[in-house]
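With one protein chain held back, the other chains of the complex are shown just where they sit.
Just so it is clear, A, B and C label the chains in written order, and each chain counts residues from 1 on its own.
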């Protein structure tokens, strides 16, 4: 679960990591009142859950309330890299000496948190990664040790920080951020820029935090942030039904329903190989009943880009007869113009095929294998 | 560092473990005012750092302020099992269904925290340990796992708790106490009794907490409790000089100074074997200088039970010439009536013996080995 | 022979009285698995399909000496369940739950990483099956057949596809292991390859990976150095969608290319592994290799 910058900063402050003084603005009514605790100049930052916000024009500067209003009028409600801007974070500008980069994510090879630090922070960090990878310090932290003095020493040394005072500050920030990362079940915590102020302290000027969806349940404070995070309507509808809806490609024309991400990837791969393109996919997970399968089909067919649908199931926990029953139910109860190619294997396969063969609908096409199904789902569009 | 009951309970409350409502009383002035937040009846408990307080008469009951005053007059300033009572904890009595026992200490064999629980808590728990050891559940907790649901299940099952509601309460208390134990560097946390109230909740009616002396430095809250804890004058004087003073036996007549607890134990063993008894010992640790050795000798000789002193040093980091210099300095600068048997080995031994041989004092006796030294230090008393 | 489970396996089912636990216990018993005990706290003394139920793993171990356990417990109790099993001395743990927090499995990984004889399969695994002998999992066992090919897969469905294609061609399996589809599988390819290399019955190994992580690359290193048996690999996700990326960390780490289908295929190819384009292709390659 991705958090907005202002939500990430709430967590930062909870852990004692300083952030600039700021106010979240969701409407321009009473703007003067909303901003009364702030000094000027300020930065007006669009709250969106994607990177590259600055370069896309989502960050503006203002010297007074009128300028904030002007910026707000421009930004609020606008669409930035596919995300609608519902909120702004208005923050006091701070006098900056340097801009650092600091992040923690997971190193999947060693199964350890990976801390990355560079003195060359700011918007061009990805360029630095390409042209001067040695300028980015990377340290994995054994979670059974936790982050230690020597980790911070290594980050500072490779990252190019030599001043003892700043090293000490950095160590404090790294330890704080690690604790937040670990205790809050984050999969990403990124501060870019981490600003060095004139007084030698460090302050988090941005916050990118992603929390493990599977662990949100055990953090009441993050659960409370959840409702502010927008979810695409079909993703939400799928989630409420217990399914996972995935947007694959806007130019695609095929919908895929399957049980398990591995099979979904294989379906996408096969259809691509046959020259087609999947636009969205739905993962039923294990053990879906006929009623729920019918629900899933309805959700996918709400995506108007879907011109044909491939349902590929390998029944383990999931039973093929339930899938077939769901297909039948969906087709019977609705008037889709979309052909459905179904391919069943595994538990109760014969029973499922029996149900489909008795359906007597031109929209229901049966395939015996995944290659055949991929072929048929594309031909059905012609 | 042992904490008073009321200090331990401060920690309990900090971690969310309930305790009875209470007030710490150090003087009987304005008693009514001090107790105004409490309801009656109350328990008046002497705050001492030793066990068996109840059986020794240190706990009284009172139904009103006058009775508290009477109890207080009796207890405040009294001596309970060698400890002077400087403070009382006056607590509201609670309606109790059962009294449990719960503690966490370290299991030195497995190097893991050991949680012990019994449904048969209260003053007779040691008797239970002897006669019905199976009634006390003992579970070691791998610190890399932390305390888990299954640990609590095992404690409840062996301890004899079957009610699901109480089991849940117990699990909460065990987890809380474990976190306190681990995070606060405790070497002992004991709640006896842990009271089951009529509403099915558990409450800590007593608190015995011992914090690892080596780790107090990293807990500001515990450092703040330190000044309230009384330290025997000689122990304090030794600690301020950087030494460790140990009371061995009130009936003893020999003082021992050495560098290292192993050697001190061997000195005590040897003197016991020769029919003598050590009364106190001072551990110089490593690397003491002549000045500091002289300080150490002065501290030990302030104990009037010391009729002769054995100094046994095996120099590693510690240098024998510094020891000899210290002996000389102490004897020259003071007028002790006490003979000092010195036995030196290791680093700069010859130089040390040279210094002692030139001292020309009848009070300075040199021994070549530990058995000889033990022999001489006892003969010197005759 | 076979690996991890066989006729001698004494299986414990944690969460045996739950809906899934009960259903799959029945299926496993039908398959011939020696399910010796179950655990559900508070349900000790009951039986499920004749299998005795205990309140704790420790009690089940004392009474029935299981050597392997499978957890049919919800994701939020999975960490406790795994630790309980390890704490009671069980060395083989199979975890099927989907949606276990990443940090929990990180803890299990690091807790067990220096224990050479401990295998934690999963999470989000379909289990382990040695066809004709024993199964500990929920896979559709009808598609499996005994034979000389060991299989490890991150994806349940892709391994089913592969097994079905193999079985249709008359190529059986020694053991099939679901290493699990989550971010942090505990005992992954590199930890399991030595078992197949040592197993006399296994003549070839199939590795079914997918994009993300570095387990296929790490496996490639092991294969290069130690495997004498042929390995066939299928990597799913060459055309998988890219998620909306927040922050730069992914891009910085990704700069090395590790985790992409291309990186995995290159590493495996360099290790002498046969690369298949599809589950069906795996079976075709095996047919030639074993001919």
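Convention: a residue touches a chain if its C-beta (ideal position, glycine included) is under 8 Å from a C-beta of that chain, and two chains touch if they have at least 3 such contacts.
The structure displayed is predicted, hence computed values, not measured ones.
Touch, as defined at the top, links the missing chain to these shown chains in the whole complex: A, B, C. Only one residue from B:63, B:269 or B:333 touches the chain missing from this view: B:269. The residue from A:81, A:148, A:239 or A:273 that touches the chain not shown here is A:148. Checked against the full complex, the candidates B:18, B:160, B:230 or B:260 give a single residue touching the omitted chain, namely B:260. When you scan B:86, B:185 or B:375 for touch with the missing chain, the hit is B:185.
Residues touching the missing chain, restricted to chain C, are 114-115 (touch as defined at the top).
Although one chain is not drawn, its touching partners on chain A can still be listed: residues 142, 144-145, 148-150, 153-154, 157, 164. Seen across the whole complex, the unshown chain contacts chain B at 2, 49-51, 82, 101, 103-109, 111-112, 114, 116, 125-126, 129-130, 133, 136, 142-144, 182, 185, 187-188, 190, 192, 208, 210, 212, 214-215, 217-218, 246-249, 258-263, 265-266, 268-270, 272-273, 278, 285-286, 314-317, 345-347, 369-371.
In the analysis below, only the chains that are shown with their structure count from here on.
Under the touch definition stated at the top, chain B and chain C share no contacting partner at all. Distance from the centre of chain C peaks at B, each centre being the average of the chain's Cα atoms.
Centre-to-centre separation between chain A and chain C, using Cα means, comes to 28 Å. Taken residue by residue, chain C touches two or more other chains at 107, 110-111, whereas all remaining positions touch fewer. The residues of chain A that reach two or more other chains are 144, listed in rising order.
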